[in-house]
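Here the structure is laid out as structure tokens; the discussion comes afterwards.
A single protein chain has been omitted from the complex, and every remaining protein chain is retained in its original position.
For clarity, chains are labelled A, B and C in written order, and residue numbers in each chain start from 1.
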Amino acid sequence: MTQTAPLVELPDFPEEIKADPGDLPYNDEQLLRMYSAMRLARTFEEKLAALYRQGKIFGAVYLGMGQEATSVGAASLLEKGDLFTTVARNLSAWFYRGVEPKHVLARWFGKDQPPSRGRELGLFLADIENYGIAPYHNGSMASWIPSGAGFALAFKLRGQPNICLAFTGDGATSPGDFYEGLNFAAIHKLPLVIVCEVNQFAYSTPCAKQMPVKNVADRAPAFNIYAETAFGNDLFTVIEAARRGIEHARSGRGPALIEFKTFRQRGHGEHDDCGYVSAEIRQFWEARDPLKMYWRWLVERAKILPGLLARIDQVAARQVDEAVSYAESLPFPRPETVTERLFAPSPHDPKPDEKRAVYEPIERPAIPSLMDAKERQDGGHF
Amino acid sequence: MTQTAPLVELPDFPEEIKADPGDLPYNDEQLLRMYSAMRLARTFEEKLAALYRQGKIFGAVYLGMGQEATSVGAASLLEKGDLFTTVARNLSAWFYRGVEPKHVLARWFGKDQPPSRGRELGLFLADIENYGIAPYHNGSMASWIPSGAGFALAFKLRGQPNICLAFTGDGATSPGDFYEGLNFAAIHKLPLVIVCEVNQFAYSTPCAKQMPVKNVADRAPAFNIYAETAFGNDLFTVIEAARRGIEHARSGRGPALIEFKTFRQRGHGEHDDCGYVSAEIRQFWEARDPLKMYWRWLVERAKILPGLLARIDQVAARQVDEAVSYAESLPFPRPETVTERLFAPSPHDPKPDEKRAVYEPIERPAIPSLMDAKERQDGGHF
Amino acid sequence: MAQMTYLQAISDALRTEMRRDQSVILLGEDIGVFGGAFKITQGFLDEFGEDRVIDTPISESGFVGAACAAATVGFRPVVEFQFIDFIACAFDQIVNYAAKCYYRWGIAVPVVFRGPTGGGIHAGPYHSQNPEAWFAHTPGLKVVLPSTARDAKGLLVAAIRDNNPVIYLENKFLYRHYREDVSDAEYVVPMGVAALRTEGSDLSIISYGAAVHLCVEVARNLEREGVSAEVIDLRSLAPLDKDTFLESVKKTSRALVVHEANLTAGFGAEVAAIIAEEAFDYLDAPVMRVASLDVPVPFSPPLEMAILPSVDKITRAARRLLDY
Partner (left out) sequence: MAQMTYLQAISDALRTEMRRDQSVILLGEDIGVFGGAFKITQGFLDEFGEDRVIDTPISESGFVGAACAAATVGFRPVVEFQFIDFIACAFDQIVNYAAKCYYRWGIAVPVVFRGPTGGGIHAGPYHSQNPEAWFAHTPGLKVVLPSTARDAKGLLVAAIRDNNPVIYLENKFLYRHYREDVSDAEYVVPMGVAALRTEGSDLSIISYGAAVHLCVEVARNLEREGVSAEVIDLRSLAPLDKDTFLESVKKTSRALVVHEANLTAGFGAEVAAIIAEEAFDYLDAPVMRVASLDVPVPFSPPLEMAILPSVDKITRAARRLLDY
């Protein structure tokens, strides 16, 4: 009865980045910073997968390989004071923002690494001060869209010229929270930018079973917001589309929904054999690997010396090795700490001396009775 | 910060029904059946309001005055086997389908009237056998949209040529359930018809604070479904628009969202003084009272004798009076019945003799331990 | 000092805190122009403006999620549920975001969720529920339930100033049926300290919320028979002031737990379990509970009254305990 995934008609995305270096506002340093973040994430995730297979990681592992251009491209546009939230596939965005690989791996190892200190998977991170990564609820899909509206609301109420950028997946566009959060943001014209990475699947579910529309951006009219659909593996296409969305939101014209077509190169998690992914799709996207495309563009178009990139690759490899030794050497959190930090200290927490119950009689108890007319009136107030 | 309700630009809805009786497929009997239902609801609700003011009704009272055309028009198109669900303002739809006013009033009085037997307000009703009114959750707004999808799913799975018609309000288009239910129905092309009565307010909240779009139907592209917006106080406009939606759904082309602009003539509930409703809006809609419009059309265009309508009005008045005496005479449910009918009897409910606990040892207990590799793999399956 | 209804005390607490702290904002349905379904925020829109009194669409999960996020970056949102029953629509954001954020990241979520609970006004299954047990079972949430106007104000002020998510449960029957002298000055009732509503030595009646009023009435009646019952109003379930009721039970050796929520797996079970474990040696009789029957709250008055705890039911239970 459910329509099965239609035979994939593949889009005509190019296998190379078309942008002319001359037209771009970036110097080599900026170009290489983006490359470094993408490469570091790729190398890190390859190692993480290996560690998982060796049984060195507790629980499951999820990778973002193949989506580095969307993450880095969008993250590269964030300005001071902006906030962003990430999902399972945005490691490269963290690295672009300066998150330390060794800290991430330490969390994957369940070690005593702030801020989670062993309480959360390495997959998630919230750290406003250091990286502008806002706290979000990483359990339920799309729960971060209402959160994004809330961060954007805070900016608007303070008259702050900032935006909140929320990464999200295609599957995460189905829960009610996606709708309620975006509806609220649209009504109040909040500076919320949703970067939706359509990586073809939600776990094993293809978009055709997830939504009755071809593109997530097709849903924008329901919110009367700015939206675009673009190819997500071309770093500069990503940057241009994301910039338009961010400028729209920053200028007070309300939320933007920027959709990028990309591909989850690995399984939903490393335990997933991806039996449901056709070779056809896989090949199409492998030919468009965002990191390869960017490497070639840097060398062929931006005239960066391959050796320079090779050195960056080596640095990434070294950082990841160091991350492993750091993570291994770090201690586990002490079991006694497990009950700490459940409640934040508050000004009126009862002091030991206040803990004595007071005698405060109730003079005239109020008790429901059937036939009191006043009560019926009061009952009416809803 | 929130934009206040914009000065209402009033639409150019006519004050009279334009349809030519000659073009319509109805005989007098059918025309009068619709009039009777509308009139009966109006008379019933006037009485209910009076009873409320006299303190004769427990709790609150909600009326649908002014929306009789949408309710009756849409309900008149239901066929054998179809199901429908109603919200607070669809009393006239019940009456059109044959629900007895005295039974409704008895429920308002909290009397022992099936099927609710005092457990639910008179405002709600579920009775599939007798009226095709499907059970729905009347607490949370829009919770009935997923329900509607479920009834429609049942039809589709059985290859039954029926539809589910779900009445809903403008405010009820904001909850996530509206989106999730409609998304599910759209993906599976289920025969669900949503009749959205935009009566200008959700409690005190105007549409401009409820949604970032002008019309609910503007949201249809998000679901890739059939949608229309029409004037809801002209009975035949309602019927035509609703018919197109129902035919679309019945023919297997998926859900339809038919929006009717109408007006809630009373407060959200009778306790509500409507201070937030401008005289301007009120007058505009009073001039377009659906019952008055239909009455004039029947007399002036369909050449029905006023005396005939007067007699129908008298019958309605009498039915309502009888309803009051019936409701008053009926007993309250017996308190002892309050714990009955919580669980439906089931084939394997333990018989008294089965109630003895059996001895079934566990030979090899399975106990989590930190370092079991297999466990880690299993942990990976998500 | 001024005579205030329970409802006015809530309004007063909100107004007081909004005046002293700009970061306090309100979100909810119909709270602005209309002043709220029960008129608790009447006049707030005029005084504090649209930026701080935000009318929301009907999207509990959406505005709860937004409020939680705003709370992590410096605001102190107070979210109104038109009826607490609809908190079920925001359940995930509350139990999974609000409750867990600080534990996971050390980022505090100072947000208050408030709304009308309880029956007795013939509002039927969807406008009468008492959800406290769901949240008291969820680590990371504070849960308070005032039974008097004074506590309604003092606990709400404490809740707003608290750096954690607080579920503040109001009783809608008390809104306009209970009135007492309340200081118009600023004051706080700390969360986690019970109150004694009567003092006594023969029996401990442990309760909270509107049911406390029934218990006080029962204690008064018993007093005429020469029985002195101590009525303990927990006021807060999380944090829980167990010392107070354990001390009382150790003194009286008899414990009766009363609440309006339905019995099974209600919070009364937790209180009874604590007593059965920590005051066992002092008990001269079984720990008994009186609560609503385990059914949805029916609309019809005779049915509704049949499921709710009542002075009679509590008195009968008390007598059984005393005669034990």
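List of remarks:
The rule is simple: contacts are C-beta pairs under 8 Å (C-beta built on N, C-alpha and C of every residue); 3 or more make two chains touch, one makes a residue touch a chain.
What you see is a predicted model; the values in this text were computed from it and never measured.
Counting contacts over the entire complex, the absent chain touches A, B, C.
Among C:E47, C:D294 or C:D312, the one in contact with the hidden chain is C:D294.
Summary of contacts with the chain left out: across A:G132, A:G171, A:P191 or A:G232, the touching residue is A:G171. Within the set B:G59, B:G110 or B:G148, the residue that contacts the chain not displayed is B:G148. Summary of contacts with the chain left out: across C:Q22, C:Q42, C:S201 or C:T264, the touching residue is C:T264.
By the touch criterion stated above, the residues of chain B touching the omitted chain are 83, 114-116, 119-120, 124, 126-128, 134-137, 139-140, 143, 145-151, 153-154, 157, 176-177, 179-181, 183-184, 187-188, 341-350, 354-368, 370, 374-376, 378-379, 381-382.
Where chain C meets the chain that is not shown, the touching residues are 85-86, 88-89, 91-92, 95-96, 99-100, 103-104, 125-126, 133-134, 136-137, 139-140, 237-238, 240, 261-262, 264-270, 272-273, 275-278, 280-281, 283, 285-289, 294-296. Seen from chain A, the chain kept out of the figure touches residues 1-2, 4, 58-60, 110-111, 116, 118-121, 137-142, 171-172, 174-176, 202-205, 209-211, 275-276, 332-339, 342.
The criterion applied here is as follows: only the chains that are shown with their structure count from here on.
Farthest chain from chain B, judged by C-alpha centroids: A. Look at where the CA atoms of chain A average out and do the same for chain C: the two points lie 37 Å apart. Averaged C-alpha coordinates give centres for chain B and chain C that are 34 Å from one another.
Residue positions 37, 51, 54, 57, 59, 61-62, 82, 121-123, 127, 301-302, 305 of chain C are each in touch with at least two other chains.
Residues of chain B in contact with two or more other chains: 1-2, 58-60, 174-176, 209-211.
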